[in-house]
Structure formats: structure tokens, C-alpha cells
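Note sheet for the following structure.
A single protein chain has been omitted from the complex, and every remaining protein chain is retained in its original position.
Coming up: chain A.
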Amino acid sequence: MSSDQDHLRETDSEKRFEFKKDEASAFRTEKGALDEETIRVISEDKDEPEWMLERRLRALRQFHAMPMPTDWPGQPDLSEVDIEEIVPYIRPDVDVRGGVDDWNDLPEDIKDTFDQLGIPEAEKNALSGVGAQYESEVVYQNMQERWEEKGVIFCNMDEAVQEHPELVKEHFMTENVPPSDNKFAALHGAIWSGGSFVYIPEGVTVEMPVQAYFRMNSEGMGQFEHTLIIAEEGSEVHYIEGCSAPQYSTFNLHSGGVEVFVGEDAHVQYSTVQNWSKNTYNLNTKRAICEANGTMEWVSGSMGSKATMLYPSTILKGRGATDNHITIAFAGEGQNIDTGAKVYHNAPRTKSTIESKSISKDGGRTNYRGLVHISDGAEHSSTSVECDALMFDNESTSDTMPYMEIEESKVDVAHEATVGKIGDEDVFYLQSRGLDDDDAKQMIVAGFIEPITEELPIEYAVELNRLIELEMEGSLG
């Protein structure tokens, strides 16, 4: 490792100097350099306060101390995820603020997708990084003008560390997603960059969805982005993350972190439609803590990636808190999408519903992995879990692993799972009415995911449908 260390020191003195002269220039670290020195460089580049550096370093130590998760039944194969390979990938995350400079540098499948989605040239430029900063400024300003006076904050996470240190210090990876949660949460805590910070003061309702659409792509090339949402008592917000166009990734690990605080009587909906490039390992930790009578809603569409492990979770901490999950996963050839939901009922009269849909095709593999925990004393709580899997062919697989840990007897628990192949009879019925084979299958899938699309704003619903159509035509990737 010593030569790597030498290289890093060289990086520190020379390349970083270059970086400060010219933002577009990058600094480099070598493989195997995921050490304290690297973390210090990142933190210093961001002009972070000492406490954030300390948190990063603590997370790094936890990351090195924890084993890779390998013992889950049927989990995706992570042997290709070489931790030693990760470090060079920090570089674009930290320094190429605008993402790639050239549209032509995007991978073919991503470019094709943009083309087929009919995304116009200007937007392509924005999504590929060129000019995104400008676009995102506009978005920010509109948001700010409208909500600033009510005390709403919506900004970049790096900026929040500088501008709102008290809020961040209190909530960032403390009680919600501590780095000790899992190995990739620890990794995230060490090298996180970018993401969104949303703060809604007491009693304020933000009527329009808060969208991190352009911004995700400008800053965002951030593959370790952190999202922190704080909804104070009685407030309400709908946050939509990511864009339905695919996230650009030249590197192969995405490990985001999302923390949501739902205050008493507050209501937060977190919606995301994501489509990752097919060399990506998508390993995230997303969690909400919900106070008394608060409501948390997760709506997510997971597409793309080589392997995804994602289980948005909610801790129903206060009496009468409610959680709703709606998730959809699509796995094509060579893809393993392992998603689900976790809910902890830690107070009486809490309520949760989980609705999970998965589609697998051409040998793709989907898995619903869920956990519902009802603590002793959480009486009169109820949960309902429904998972449906749809498969296109005999090569594709789908598993359902719903774990239920019920420690309280006065509760209402329901679970229902269906697994089915797209029926020849269904396709034939639609064909006999005039639809061709592809259109018939698309109609069946569109109907299957309808519960998701009806929860999304129309433009996201349309694009989700369109993305699935493209996947089904096999024209992606």
C-alpha cells in the first residue's frame, strides 16, 4: 500500500492545487486508498467543519470493521463489488461538479434511452452535466422565492452542512441511519457527497412536490448522495427524488443514504423512479422515523442496475403513526433486483401497508425481502403486506421472503403473495381483440403497475410506463 499512499500525498499537494485553480480539473486517488487520508482530502475539499470530518472518519472505521453481507438467503452476488476498487470512483463524485463534459462520453444505452424517451437536446445537456448548474439554480430560486418566507429550506446537502449546521449536526446519520446500520451505510457515511436537504417548519404544507430532478444530475453524478428530510410537527411535503431518465454512472457502485424525520401529525411522501445503468450495484439505506400520528409514504420504482439491494424502512415511533409502502421492481437479463420494505411498529395503534410489485423477464431475478416487526406493547397495531410477482418466461425467477416478527398479541396481521407468469391466455385474449403480441404484454404490465403510477405525478407516471415499455422491447442496454 505504500506506493498508493505516496501517490495520495502527491495528489494532495499537486492535483488538488490544480483543482482549486480550475473546477473542471480532477484529483485522483489510486486503488486501495480508502483510508483516513482520502477522507480528509474529501472533507477539506468541501471545506467541511471538523465535526463532519469526525463523523466521516468514524464511519470509515466502522466500514473497515464490518464484514460484507454474504449470508442472506438468496441475496445478490456482491463478490464483484471490490472495496479496493471503490476509491478511484470518488473522484468524479467530488470534483467533476458538472458531471461529464461531453454527451458523447455517456454510455450507449443511456444515450439510447434519452433518445427514445424523446428528451430534447437542451435537457440532454442538462442531464449530462453541461449547463445543469444553471438550470438547477433556476429551480432553486423558484422554490426559494415561494417557500423561503415560510421557513422552508431546500438545498444541496453539502451546502446544508455549511448553512444549517445545527439542523444537520443533530440529524445527520445519528438516530436514523447511523453508519453502524450496515456496511454500505458506513461506506456512505465516510464518502457521501451531494444530495438534498429539505426542512419544513411546523404547520407548513408545501402543496407542490419538491423535486430533485435536474439537481440530482448536476451535482449528482453523486453516487453517494445523502438526502435528509425534516418535516416538523403538522407539516406536509411530497419529495420526488431522481429523474426517471437513467442516472449516469461510469462506475459501478451507488450507495445512497436517505433519512426522513416525520414529526407529530406530519405527512411525508417520498417518491422515486430510478433507472440505473446496468453495470451498477445499487446498495442503499433509506429510513424514516415517524412520530405520533405522522404518516410516511414510500413510492418507489427500481429499474436498471446489475444488482439492487434496497429496503426502505420506517420506524413507527409514536402512537397512531402510519406507514405506506408501494414499490415496483423490474429485472431483465442478468439483473437481480432485491427490494422490499421494513417496518417497525414500536408504539400502539400504528398501522402499515406494503404493496410490492415485481416484474422479471429474460432470466431476470426479482426478490421481495420484507420485515414487519411489531414490538411488545404496540397493541391494536395492524399491518398488511401484499406482494405480486409477474414473470415473462420460464427463465425468470421471483422469490418472496416476508419476515414477520410479532411480539404483541393484540394486532392485526395480513399477508398475501401472488406469483404468476404472464398468461398465454391473457395475451391471446388481447391479441384476439387486435393488439399485437408486444402491445398486449405492455398493456398487461401497465395494468400490473397501475397502483404505482396512480400515486405519481402524471409526468413521472408517463415516463415510468415508457421506461418499462423500452425495457420490454429490449431496446435498453
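One rule holds in what follows: a contact is a pair of C-beta atoms (placed from the backbone, for glycine too) under 8 Å apart; a residue touches a chain by one contact, two chains touch by 3 or more; residues count from 1.
In this section, contacts and distances are computed from a predicted model.
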Q.
Out of "Indolepyruvate oxidoreductase subunit B", "FeS assembly ATPase SufC", "Electron transfer flavoprotein subunit alpha/FixB family protein" or "Ferredoxin-like protein", which one is the UniProt protein name for the chain not included here?
A. "FeS assembly ATPase SufC"
Q. Looking at A:417, A:446 or A:462, which residue reaches the missing chain?
A. A:446
Q. Hey, which of A:74, A:377, A:423 or A:457 is the one touching the hidden chain?
A. A:423
Q) Mind pulling the chain A residues that touch the left-out chain? A) 423-426, 428-437, 439-440, 443-444, 446-451
